[in-house]
Structures are given as structure tokens and as C-alpha cells.
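Structure below; questions to follow.
Apart from one protein chain that is not included, each protein chain of the complex appears where it belongs.
After this line comes chain A, so read on.
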Amino acid sequence: MSEHAEHAAEHPGYGTFIRIWVILLILTGCLVGVSHLGQTAAVWGLLTLTPLKAGLVFYYFMHLKYEGPLLKIVVLVTLGTLLIFFALLFSDVAFR
């Protein structure tokens, strides 16, 4: 029971998540904003702001911040695998 109480003390409160939600809304606004600034800005917005938003959801809403290393590794290995497939496909496309 003491272990449970200890664990409970680490739980973040309502405020943390509401702040993250506000940041997510602001980032969405920025993303929509840069999408009007032309193709290059839109692509850069897509490549930077979107992963940042996803990262915030993963890290805070999905509690990865409060988990041990194993779950973080599972997610990183998956993202790394997808990145390898992405790189392999485009290395193929580039030399066609």
C-alpha cells in the first residue's frame, strides 16, 4: 500500500495536462498559419510542428514521461523502424 501511495504522489495534476492542451491548440494555430505562407513553409511546418504535437501527446497525455525506460524504448524502436523503411523507400526512389 505504501508503494501505491508513493506512486500516487508522483501523479501530475489537472493543471499540467490543461497547459499541454493549450500548447497543442497554439501549435495547431501555428501549423494552420504557416500553411498559408506558401509551399516551402507549409512543408517545414508539417515536418516540425506535427511531430512536436505528436510528441507532446505521447510524452504527457500518454504518460510516457512518467514511465520507465522500457516503454520509451518500445516506442523509439518502432519510430526508428518506420524511419528506416522511409529512408529505404526514398533511397530507392532517388536512384531510379
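Note that in this section a residue touches a chain if its C-beta (ideal position, glycine included) is under 8 Å from a C-beta of that chain, and two chains touch if they have at least 3 such contacts; residues count from 1.
Following the convention adopted for this analysis, contacts and distances are computed from a predicted model.
For the chain that is left out, the UniProt protein name among "ABC transporter permease subunit", "Cytochrome c oxidase subunit 3 family protein", "Serine/threonine protein phosphatase PrpC" or "von Willebrand factor type A domain-containing protein" is "Cytochrome c oxidase subunit 3 family protein". The chain not displayed touches chain A at residues 1, 4, 8, 11-14, 17-18, 20-21, 24-25, 28, 31-32, 35, 39, 42, 45-46, 49-50, 53-54, 57-58, 60-63, 67-68, 70-71, 74-75, 78-79, 81-82, 85-86, 89-90, 93.
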